[in-house]
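With one protein chain withheld, the remaining protein chains of the complex are depicted in position.
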Amino acid sequence: MPQGAPPRPRTWWRTSLIVLAVAAFTVATCIPAIGGVELDFAAIAKNWRFGAEKIGQLMQPDWTFLPRTIEPMLETLQMALVSAVAAAIVSIPLTLWAARPTNPNGVTRRLVRGVINVIRAVPDLVYATVLVAVIGVGALPGLFTLFLFNLGIVVKLVSEAIDSADHAYLEAGRAAGGTQTQLNRLTALPQSMPLYANQWLYALELNVRVSAILGIVGAGGIGRLLDERRGFYAYDDVGLIILEILVVVIVIEVASNLLRRRLV
Amino acid sequence: MTLRLTAREAGLELPRHPSRVGPTIATVVVGALVVLSAADLDIDWAELGAIPGELARYAGLMFAPPSWEKLPRALFEMWRSISMAWLGAMLCVVLSIPLGMLAARNVAPAWIRLPLRGLFAVIRAVPEVIIALVLLTVTGLTPFTGALALGIAGIGTQGKWVYETIESAHEGSAEAVRAAGGGIAEVTRWALWPASAPALMSFALYRFEINIRTSAVLGLVGAGGIGSMLSNYTNFRQWDTVGMLLIVVVVITMIIDAISGALRRRIREGAKARGLGRTP
Partner (left out) sequence: MNAATPDAGVATAPASWPIRLEHVTVTYPNGTTALRDVSLEIAAGEMVSIVGLSGSGKSTLIRTINGLVPATSGTVTVGPHTVTGLRGRRLRRLRGHIGMIFQGFNLAERVDVYRNVLVGRFAHSPTIRTLTGIPTAHDRELALRTLDSVGMLDKLWARAGALSGGQKQRVAIARALAQEPSVMLADEPVASLDPPTAHAVMHELERINAEQGLTVLVNLHLMDLARQYTTRMIGIRAGEIVHDGPANEATDADFERIYGRSIQPHDRLGTAT
């Protein structure tokens, strides 16, 4: 090194510590005795043809099956929309309570965050399975599942975004003598609308994808038809259904991209 | 001192409010769609009132008290799910970073970019269970299949996040490398990658968090792990064990979320300190 140059910071030990930890964790996940996954690359080498064949079957959809898919698909879309809107409405106050700038009260904030974290910790299909066993088969468990699923995602992501954004205007509102509620309702909420809109649209997209599966456990939507056809090994029908889901998801994605640009 | 004059009387000229027609129509349309959808769904809305009572009853069956008898087996299966999630996340990240980079507007030309983005969209639209289904014929109904399914299924969303991050990397450093004579490889390695690395690492951790949940889902359809245990005991309606399983899932998922969240926060703060803009 040239004379007078500062010494190179020694962070190599921290990097190697991280790499070591990751490697050790990975090894631990591959030990079947404690519940790890047994890696079976040999099977891939031997059987990949079957997979390719299956993909081929899926890519030849049976178009005559289309009419039978319309009603279940409609149910999926309706579940997705209604639960997304219901969750959007409920998410507004919950998010404001969960974020620091809009809720300086640490106790209520941590309470809301805690409840949301518990809600998020349960996978969507688990909700669906349990709710189907409790309420019965149909669209209602699906609605509840999607509602909770959306709420968890929106509140968490939007409150984190609010936490990390700048809120200089809040100081002016406080200096004028406003209460936190006034500040939130009239300044913080309009300022945070793009963050909300972003996540609401994302939740809607996710809903369509997820509600397609919920039917597998009986929670309504096209998933039930999908599972049924799979059970009959009718992969051409399965392929058609997947194609439909694909089209719907892409349409919603494009629409939400357009909307996002207009809303911001 | 109060003012009693109206604006008109005092001669103030107020500019017109920008048209509210557009947003109003949009709200009415969405509202109508929602109401129609709700009405069309095959739900007995009258029964809705009885639901809270039913839920409370089942909650009692599950949690008052839960049965800890099968806890060791639950933990074993939970580790299985975590392993599937972890290996799946690693596979997904390893595949999605190069593929995502090639799908970025500032890296690759359209004839590479668009097919890749199309591939991501297709994978995104296909439910993980279908991917698991296809893999089943190759690797059997095992956790390994679950891990592979998670890895491949995640590429759809992960790849999208990768190219979105790369595209939003600050133009300045890329311009500097190009001005110094660097080609696309140099720009990627020396400008785009350092700028995007914190965000990408953060997304990788988030992928792990998502996978923990999805692996439970795969378990429900047979890949093993805590999901299959949940499915069995729910079908047998052994609610006290189901309650215990839910507690295990929630607690462990929350712990992993907390650790991952803390790591992501540190990464985000490091990125902020270096002026790298938005990191998830």
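Labels A and B are assigned to the chains in the order they are written; within every chain, residues are numbered from 1.
In this text, a contact is a pair of C-beta atoms (placed from the backbone, for glycine too) under 8 Å apart; a residue touches a chain by one contact, two chains touch by 3 or more.
Small disclaimer: the values here were computed from a predicted structure and weren't measured.
Of the candidate positions A:Gly35, A:Gly173 or A:Gly218, contact with the unshown chain belongs to A:Gly173. The chain not shown here is touched by just one of A:Ser16, A:Gln60, A:Gln182 or A:Asn257, and that residue is A:Gln182. Screening B:Leu12, B:Ala56 or B:Ala273 for touch with the missing chain picks out B:Leu12. Residue-level contact of chain B with the missing chain is found at 1-3, 5-7, 10, 12-18. Counting over the whole complex, chain A has residues 168-169, 171-179, 181-183, 185-187, 190-191, 193-194 touching the chain that is not drawn.
FYI, only the chains that are shown with their structure count from here on.
Here the CA centre of chain A is 4 Å from the CA centre of chain B. Of all residues in chain B, those touching chain A in their complex are 30, 33-34, 37-38, 40-44, 48, 51, 54-55, 58, 75-80, 82-84, 86-87, 90, 121-122, 124-130, 133-135, 137-140, 142-144, 146-147, 213-214, 216-217, 220-221, 227, 230-231, 234, 237, 242, 246, 249-251, 253-254, 257, 268. Residue ranges of chain A in contact with chain B, taken from their complex: 25-26, 28-30, 34-40, 43-44, 47-48, 50-51, 53-55, 58, 74-75, 77-79, 81-82, 85, 117-118, 120-126, 129-130, 133-135, 138-140, 143, 164, 209, 212-213, 216-217, 220, 223, 226, 230, 238, 242, 245-246, 249-250, 253.
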